[in-house]
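Excluded from the complex is one protein chain; the other protein chains are retained at their positions.
Note that the chains take the letters A, B and C in the order they are written out, and that residue 1 is the start of every chain.
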C-alpha cells in the first residue's frame, strides 16, 4: 500500500469533503448504541485505493470507527468460503426486503421462516452461526484474520467499549437470534453466536482500511500487492451484488438508483465501496439519516460517482 | 438493424437454447391471465443486439408475446421525461420489497402509503397515472410511440385478446388502483388509468424488439443508427438500477447475486436485458417459476452471463 | 311500542346525556364520507326499549342518522337465515382482528384469504354478496324489509345523499371488494355488491329504531308485541357474540372490558346495544374517537352499564 499525498486527486477529494461536511448537521449519531452516541457529528473522512494499492486520503481519514454492519460483508465471504453458496443460501435468502435492518415481522410471516438476506441483522446473525471453528474464540479469530488480511492491516482489533456496550443493550438482536433459534435457523448457542456478532461489529478500522478492502473485493478477492487469492472471485461478485441490492438497509434502492456503486454502510457512519475492476473507497461520517446510513458519506460518494463516472449502471 | 445469420455466435446461442429448453417443463404459464394460459410451454427464443445494431438470434426468436411487466420500464422512462425524478419519486419509491409483485399489504403499513418502487404493480399503476396526455388515447399513444421508437419497430401494437382478457380479470390490479386512489396516490380516474396499464401490458413484441430496446438503454438512450437521444442517459441509468434491484419481482435479489445483469421480466415469459455499454438481450420462454419469471429464460441468461462475463459486478 | 315520557328513568337518562355531551368536543365527525362531515358534533341522543316494547328517550333522540356499520349486524342475520352458519362462515371468519375496520393486509397474509369476521368492511361486503335475490334491487329490498320489521318502523329508508356520497368516494371499499373477487370470495358482480353495501349503510334511523331492534335481538329474535319469530334465537345469540368481540372495530376489546355489553357502532355516531333478556339501547353522538366510535355515546353507555349493572360479565 502506497499512500499518495498532496496531488490533484487529493485536493479534489479534500474540496468535496468540505462541501459535504455540512450535511452532517441534518443527521444523528446512532443513539441506540450508547458507545456510539458520544461520537462527534462533524467528522468526514475518505480514502480511495486503486487496484495497484495506491491510496489517496482526505478529511478525517485517520478517524477510527467500528465496522458495525459493514462486517456483514466479511462474515458472508467467510461463510461462503467455509460452506459454499448452497449451504449458506439455504440458511439465509438473497432478496432485499424494504424493511428496516432490525425488522422481525417477515421472519414470522414468510415461509420458510428464513432471513431474507445476509445484510439485515437477522440474516447476519444466521450467517455468524455458520462460521467454522471449535469455539467462539476460534470463530471470531477467523473473522478478524480475514478482515486483517483483506485490509492489509494486522493491527485491526475490536473496541472493547463498543463491544460491551452492544452486548449489554443488544435486546433487539437477542430477540432476532432467539426467534431464529425457535424456527431452527441457528445451530449454535444463541448467546455464543451473538457474542461473535457483537465482536465482529466492534472491529475498529479507518477509511484507509475500508478503501483497501474495497479494492481487494473489486479485484476479485486477490490481494493487491502479492496477488494472493484470499476469497474466490465469484464470492466477491456475490458480495458486490448484495452491496447494491441490500447495502444501505431500506435505503438501498435509492442509493442504487441515485449513485449506483456497490457499497455497504454501518451505523458507526462508515461506508465500504467496491467499484468492480477500478477501486475501493472508504468513507466515514457518523451523522446518520433516518435509515441508519451516513448522510455526508452518501453525499460524498454521490459526488465522486457523478464526477468520476463510477456508476456500474452506465 | 442488421440481422446477422449463421455465424459462430449464432451457433453458440442455438446450442444454449437447446440446453436450456428442458427447464420449461418445471414451470407453468401464467394461468391467472386466461389469454396467456393457452401459450405452449416449450418455447425458448433469444436475440442479442450490440451497440451498432447488429442482431443475432436463435430458437423461437420470431415468437410474439405481450410485454406485461416489461412495459413498466418504458412508462417509468416516459414519466421521468414528462416530469423529472422529483415528481416521479414523490409518487413512487425506489426500494425493492421482498414481497410478491401484486402485494398490497405494504401499501397499508408503510408511511407514507406510497408504492415501494415502480416495478411492482401498484407502483407501475401509479406511474401510469403520471403520463402526460389529454385523454387516455393520447396517453397510451405516447407510451406506444416510445416503445416503437426504442425498438426501431413502427409495427408494435397491442394484442386485443390479451388486453381484454386482463381488463376483464384484473381484479387484483383494480384492488391496488382503488387503494392508491383512497390514499391520494392517483389523480386520474381509476378505470382510465387501469385501461392504460392493461393496454401497455398487452403491447406485443418479439425477442428482436427486446434486444434492440435493451441495446438503446445500454447505449444511454441514444438510438443505435441515428444517434438520436430518445431518453436522457441518467434516466436510462436509473432504469438499469431498478432492473437490478427490482427486475424479477421477489426473485430480483437471487438474479442479481447469481447472474448480475440488469434485466426486467414479464409474466408472458419475456425478459429484457441491458448490459451497460455492451449490448441488449431479448429472451422469451413462457413457462414461469413460482415468482413469475421465465424459468428457461433465466437459465439462458445465466449461461450467457457466465460464458461472456456479462455480470456488472465483476 | 309505547313511548313512556317524563318519568324517573327519563329524568335520569336526560341528566346522563347532559353529563356526557361535553365528550363530543374531543372527537371528530367522519370526515372521509363527505355527507357525514357536515353533521353537527354536539348531538347526543338515547332511547331504551324493554322487552315489552316500552320506550324511554332523552336528548336528541329524534335526530336521524344512517346505519353505516350497524347495518352489518342485519345483513349477517339475513345471510344466516338465507344459508345457515356453515355457508356464511365458510365465506367469512369469526375472529376479531386488532386491525382497523378497513384494513386489507390480513386478507393477503392469512390462509385462507377470507375476511376475519363479518363486522369489518371486507367481511361485511362478503356477507352482502350472500344475500338472496334475483337482482340487486330485490336483495336490497330484503335487507330493508328486515331492518323495518326489526325496528317496527315501515318508514325506514335510505338517505340518497349519504348513499351517493359513499358510492362516489368509497375507494377503499372498492379496493377490498376487488381483492375479495380476486381471491374468489365474491360470487356476484363487484359493483353490484358494493351498491347493496353502500345502500344498507345509508339506511336512516333514529335512536328509537335502534333501541327497538336491540330489544328484539335481546328477545331472541321475537317481535315484542306480536311474538313473531323474525330471526332464529341462535342467530341472535351469534350476533350478540360478534357485537362483543368485534362491535367497536379495533376498540372492541376495550369496550368489552370496560363496559361489557353487546353493541355495534357506526361511523355516523350511532350505537346499537342489545342486553340479553333485558333491553335494547339506541344511542347517537356523531363525534368519533380515533377508532371510529362515538365518543359521547360510549361514555353514555358506560354510565348506564355501571349504574344499572348491565354488563354481561357480572
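Assume a contact is a pair of C-beta atoms (placed from the backbone, for glycine too) under 8 Å apart; a residue touches a chain by one contact, two chains touch by 3 or more.
Only a predicted model underlies this, so the values are computations on that prediction, with no experimental measurement involved.
For the chain that does not appear, the touching partners among the shown chains are A, C.
Of the listed residues C:102, C:252 or C:296, the one in contact with the hidden chain in the full complex is C:252.
Only one residue in the set C:139, C:240 or C:264 touches the chain that does not appear here, and it is C:240. For chain A, the residues touching the chain absent from view are 103-105, 108-109, 171-172, 174-179, 181-182, 190. As for the chain not pictured, it touches chain C at residues 93-99, 106, 116-117, 220, 233, 237-238, 240-242, 244-246, 250-254, 256-258, 260, 262, 276-277, 311-314.
Note that only the chains that are shown with their structure count from here on.
Taken as a contact graph, the chains are arranged in an open line, each linked only to its neighbours along the path. Mean C-alpha position of chain A lies 55 Å from that of chain C. With centres defined as mean CA coordinates, chain C is found 47 Å away from chain B. Counting partner chains per residue, chain B shows two or more touched chains at no residue at all.
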